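Omission of a single protein chain aside, the complex is shown with its protein chains in their original locations.
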Amino acid sequence: MYGWRAKIALIIPENNVVMEHEFNKLAPEGVSIHSTRAYSNLKGIEKHREREEQLDDIAKKLIALKPTIVVYAIDSGSFYKGAGHDLNMAKKISDVVQVPAITTATSAVNAFKKLGISKISVVTPFEDEINIRLKQFMEGYGIQVLNTDRIRSYGSYGIPDINLGNVYQFVKEVTYQDAEGIYIGCTNLRTIQIIEYLEKDLAKTVISASQATIWNALKTADINDPISGYGKLLTFQ
Amino acid sequence: MYGWRAKIALIIPENNVVMEHEFNKLAPEGVSIHSTRAYSNLKGIEKHREREEQLDDIAKKLIALKPTIVVYAIDSGSFYKGAGHDLNMAKKISDVVQVPAITTATSAVNAFKKLGISKISVVTPFEDEINIRLKQFMEGYGIQVLNTDRIRSYGSYGIPDINLGNVYQFVKEVTYQDAEGIYIGCTNLRTIQIIEYLEKDLAKTVISASQATIWNALKTADINDPISGYGKLLTFQ
Amino acid sequence: MYGWRAKIALIIPENNVVMEHEFNKLAPEGVSIHSTRAYSNLKGIEKHREREEQLDDIAKKLIALKPTIVVYAIDSGSFYKGAGHDLNMAKKISDVVQVPAITTATSAVNAFKKLGISKISVVTPFEDEINIRLKQFMEGYGIQVLNTDRIRSYGSYGIPDINLGNVYQFVKEVTYQDAEGIYIGCTNLRTIQIIEYLEKDLAKTVISASQATIWNALKTADINDPISGYGKLLTFQ
Amino acid sequence: MYGWRAKIALIIPENNVVMEHEFNKLAPEGVSIHSTRAYSNLKGIEKHREREEQLDDIAKKLIALKPTIVVYAIDSGSFYKGAGHDLNMAKKISDVVQVPAITTATSAVNAFKKLGISKISVVTPFEDEINIRLKQFMEGYGIQVLNTDRIRSYGSYGIPDINLGNVYQFVKEVTYQDAEGIYIGCTNLRTIQIIEYLEKDLAKTVISASQATIWNALKTADINDPISGYGKLLTFQ
Amino acid sequence: MYGWRAKIALIIPENNVVMEHEFNKLAPEGVSIHSTRAYSNLKGIEKHREREEQLDDIAKKLIALKPTIVVYAIDSGSFYKGAGHDLNMAKKISDVVQVPAITTATSAVNAFKKLGISKISVVTPFEDEINIRLKQFMEGYGIQVLNTDRIRSYGSYGIPDINLGNVYQFVKEVTYQDAEGIYIGCTNLRTIQIIEYLEKDLAKTVISASQATIWNALKTADINDPISGYGKLLTFQ
Amino acid sequence: MYGWRAKIALIIPENNVVMEHEFNKLAPEGVSIHSTRAYSNLKGIEKHREREEQLDDIAKKLIALKPTIVVYAIDSGSFYKGAGHDLNMAKKISDVVQVPAITTATSAVNAFKKLGISKISVVTPFEDEINIRLKQFMEGYGIQVLNTDRIRSYGSYGIPDINLGNVYQFVKEVTYQDAEGIYIGCTNLRTIQIIEYLEKDLAKTVISASQATIWNALKTADINDPISGYGKLLTFQ
Amino acid sequence: MYGWRAKIALIIPENNVVMEHEFNKLAPEGVSIHSTRAYSNLKGIEKHREREEQLDDIAKKLIALKPTIVVYAIDSGSFYKGAGHDLNMAKKISDVVQVPAITTATSAVNAFKKLGISKISVVTPFEDEINIRLKQFMEGYGIQVLNTDRIRSYGSYGIPDINLGNVYQFVKEVTYQDAEGIYIGCTNLRTIQIIEYLEKDLAKTVISASQATIWNALKTADINDPISGYGKLLTFQ
Partner (left out) sequence: MYGWRAKIALIIPENNVVMEHEFNKLAPEGVSIHSTRAYSNLKGIEKHREREEQLDDIAKKLIALKPTIVVYAIDSGSFYKGAGHDLNMAKKISDVVQVPAITTATSAVNAFKKLGISKISVVTPFEDEINIRLKQFMEGYGIQVLNTDRIRSYGSYGIPDINLGNVYQFVKEVTYQDAEGIYIGCTNLRTIQIIEYLEKDLAKTVISASQATIWNALKTADINDPISGYGKLLTFQ
């Protein structure tokens, strides 16, 4: 029986190639991951609005899967309307599927709170408008954002093509001295393999969108295995 | 970069918990799996009709993912209208996404042809009507079906809960002496861990729905790693 | 020399397929397991009565084996007559073979006492009459039983066929919030592979019939190796 | 599910400490071993007669276990009445339990036939009368026995206490130059760890009672895994 | 003693970060790698001319190292003047240090000859003028070049930053159907980890600048260990 | 990307065969080593003077490499002019390349200070004049040198050919009882494999030239992985 | 270089097959073992007297080996004349070879002192006269001997043929409840593989002749590696 401890239903954007791959890689024994996708071909905030409108419909279609929990793993899509809206989205899903639901943005906030971090630097591949909303969201939950910096992709390459080494170097350059922690946003950006190196080399706590999502999903499903090699958050039960 | 050799888009039914889990487990280095779901709450043939109506829409939503290939991994959904219809479905998807597409049913047929098998016993969890159509489909492609037997789930347990050991014993009991091979249908039934044991202990070739789908998907994406431990098909390049 | 540290004689019911397999799997270096069977084709309490009548005869036949200890590994057979009768049965065997003897039911009680647990939930595959007697037995030794719930097998499948995942989910559902520990009864039910997961995910101590029997047998034979991976009891020397 | 490929019921003498231990050690994935014991406190031939009288009774008690096959793993007990009687014993068991049955003595004969060996030296811990009957049995099946030599145990030590190194040296000393193979009798004598060394160092095929029993049991249950490290017989499918 | 089988002196360009790293990684037991650098801050062909003028001087400084061989591991720097000039450069070095010397360009040619390949596709990060000279060089040695395609780096990233996955995809796209082999030029481009995947997935032989250099250096130093995992060339002794 | 955490540029003498080999061996994930050489064919102090004159020129040529730091890994070359001159040399390099720079001699001093050692025995392969200057240098930084002893190479063998076992025995013989630590000088002498044995067997801290250089280089580049097996210094973060 | 940390010269009796084998097995990296033999064909005490007369001669012949230390590894031969004589024997050897020397009997005493044990049970294969002298020797050094029991070999088997399992069982049976430790004498009796099991199962410290000899030899040669798996003495630095 796959997923004999927990079956986790994952709602991801139409173009995401990172989130389900990393969750499958890190899933403990007896936990299975089951994806479906929210779709939009609009840009910026409009994209999130369109995806959000599909919430009820997507949730309804997940009932037959009998998941243990549902995860809305769209980072900007869960913070773009400010603190509190993330919880509303989770509640909407939960009401339909009748199991607990969480979002990526809530997971990031909870992760920093769990580790006692309240002043952070932020790196994302998002455009400025989204980064401003991320700052507002975090600060709405009492986490001070010292700076937000955008890492870019070039040529025909997309966000998931960005080199892990380039993310490491970029984070190292833009992090503020007095930040207690670092948030690397976007569930479509690869991060999990460099979190431990950044934590060691900068001596700061590092939380990424996909890592926080995995941590919160497992905790919500009562799966309590520490996972080593991907940052202190996942070893912290 | 995940999926640096190939990104495989998987279309599965709303309630499937086996296919993406097994494909993630067997995927070679550099191959990533990306699922989306076709939805129906109807029964029997009607369920497949409803899912098939969504084909264009689902395919369109996969474009942004830039997959290397698309896989319609719904077993009965790809054979229920008979030989040839499986190819039409693949073509429809391919026309929209502009990359190669395959189906589970085609994969099973190709697997038997590749291994030179033309007389088989069949085990599935399907109701009789579907098993009759599976026989017609296989025979439409020149593969003689000696018998079809249905393995059942009990109580509140579903198809993915069926014990691997029970599948092994059931297959052993119902297989015909003069069958050259065995087909275990349904991408929502666990099979891959027992294929090698069945092949050794029965001295016959064993093909299952998810195994054949994985094999054909990799081959279509030009991924030529032999995979050992899951039946002779996957070691056969 | 097999069993150079200890040779353990195991008395099990005629239909048991779990106990000797698990004991062989967990036995430390230098410990060998030697089974014989008590037989009955009656039902319920009568079955245990018939098996018990064979005690002297079975014990006598074990003398030539020169075992270090003898284990009466029939769970309900050792508690069905209430607290104290388990010790009588052990004494009877011991008097014949002239080495120490223990029973499964005593082992479960000792395990909870060793770990300081006095309030438990109980899961077994037993019929109600037996579960009532198990509650009486436990409470006769001062261990409060909050609830007893029966896990069932279906169709032609027997108790040893029950999926480990189904046992895990069933235990998770029926355990009382205020239970300090959980007892999973019956030496013919598979449990040892899920004990650690249940302990982690429920944050409660879990004792099963076969695990407690193995622990008590080794301790009685002065074999003091901690065994990891099968619950905290076995790592506790 | 333990024994999901095969559940093997083992009938052994009351004092045997080797057979079930070695079979558990060598049993492939999905094969479980379930012992029961035939009892006698007589000596020599009388002992075997008394055990044989229990055959029907023991067999009846194995029905509830639903074994895949039954094994009468008493070496001298299966050859003492000459060629053919071994098959009768197996048939008697099979008639009761309604599954295939085999004996150790038949297994040894079949092993030599399988490997094309017809001239052997024999080492056992048996008294002379038994060794004479073993020679008659083997020759009744067309296998010439050049010599039979008895290995002894000393002081308070029994047959299972004999050092593997002493067995190796004894076999090396007494084997005839022109023997094609060697038989080491008695399922209560340890042998499996030295078979490969004897085969290498003497350049002759070596068959032992427990090894041949394991090989024939697996083959009869349609379990076809080669097992390496215990002599060429077990790698020979 | 490091380098007890061979000490290999490596001449690389001032900005190279790939060649010595890969050679250290692949060097067999007893082989040590010792780098020095040729310097130029000019562009294109002029850069190679300036570096070449330093040949005598660099070679003289390597004498004290007592290397087993010297390697001029600058790809375009060894082919830019056409077939034969590569051998002159090697001879010049050899005359000074009095040990054998080789160049990267010669190594690539020898690799194709060794494997019997005479029609190739070429991928490099070089500007067009250099690619034209590479084609002339190869054809001067009888190896037909079907096409040369340039892989680019973007933004502030340099050639060693190019993703291995992007090199794999680029090679897959531009290789000609009727090419027997592929050359991936430039010792400052990472390639060794994808060579085996390209060989499997394209079913063509793949040679890269650093791989060919390593192969030829070891062979020239009489080091004959096959190295597995980096393309068929290195397993070919 | 090689060197994605740090690219370390190494300036070594023309004849050094140890330093870059050991640094490559110990470099943590994501750290790459890039060597270039300072050249002299003079003797003794003159040799260091000649090499030092090339500092600016060598440093300028390293700019294109974009190293994270630069290491002047010439032991006597960095201490021969006394305490403070080592820092001047580092500053000169740093001014040209515009990244941090360090020297071997500074690294040794910092290592002893880090571990709180201020009284040492010294073993080097240097001639007496150099050893006197090493003592002056160390004492200029407040580290008392109890004795300096010279280990010799013989026949045609050079310093890198000296047996590790002979270094171990020599150090054991000449170390003063009241030394708190031991310094083994010269980046061209093999030491790293015996440091832990010397520390265990003499119960004193052991620092060698190459080990201290590696430690200081990683620390300066913000690489904070402990490295085990090469002395307590490298496990000390 | 073998023995680069220490070369240990071992003087053993003509018939010893255990001591050098076990020392070779446990010797840490860089320690080599070099045996020679003292010869006698007399019995009992006379045997030791004859061997002792050869001391000077054997010692003289060891000079050319340049050992780090010399070990007189004859158990009864080093205690038979009482406390103090063991030290005289060591001194005699040391005076000739001019390196430290030790004996087995001294090692056993030192081991018990090191671990703070002063009341012991003793098991040896020695005849009574020797056991009485062992008791006198131990008590001469302040270690109370509660009992001495003799383990026997049978038939044509010698002391080195005794089964490890039989030694374990014998020690378990004869050890006194109030003994703090156990001594298993004779460097020709196998013990090292069962020391940890005895220590765990009896909860007492166990010292054997060969183990104590190995421990003391390494300590005397300044080799300070803890060795795990052979009793607490060897992990105690």
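For this structure, a couple of remarks:
Note that the chains take the letters A, B, C, D, E, F and G in the order they are written out, and that residue 1 is the start of every chain.
The rule we apply is simple: a residue touches a chain if its C-beta (ideal position, glycine included) is under 8 Å from a C-beta of that chain, and two chains touch if they have at least 3 such contacts.
Only a predicted model underlies this, so the values are computations on that prediction, with no experimental measurement involved.
For the chain left out of this panel, the touching residue among G:37, G:172 or G:232 is G:37.
Within the full complex, the residue among G:3, G:125 or G:185 touching the omitted chain is G:3.
Residues of chain D in contact with the chain left out of this view: 163-166, 168-169, 172, 197, 200-203. Along chain F, the points of touch with the absent chain fall at residues 152, 154-155, 157, 161, 163, 165-166. Of the residues in chain G, those that touch the hidden partner chain are 1-3, 7, 14-18, 20-22, 24, 32-37, 39, 41, 61-62, 64-66, 160-161, 190.
Note that in this section only the chains that are shown with their structure count from here on.
Traced through touching neighbours, the fewest hops from chain B to chain E number 1. Note on connectivity: the fewest steps through touching chains from chain B to chain F is 2.
Think of it this way: of E-F, A-B or C-G, only one pair shares over half of the B-E contact pairs by residue number, and it is C-G.
Set side by side, the interfaces E-F and B-D show unequal numbers of C-beta pairs in contact, with more at E-F. Taking the mean of the C-alpha atoms as each chain's centre, chain D and chain F sit 68 Å apart.
Look at where the CA atoms of chain F average out and do the same for chain G: the two points lie 45 Å apart. Once the centre of each chain is set as its mean CA position, chain A and chain D turn out to be 62 Å apart.
Contact of a single residue of chain C with at least two other chains is seen at positions 1, 161, 163, 165-166. In terms of which chains touch, the assembly is arranged in some other way, matching none of the line, ring, star or all-to-all patterns.
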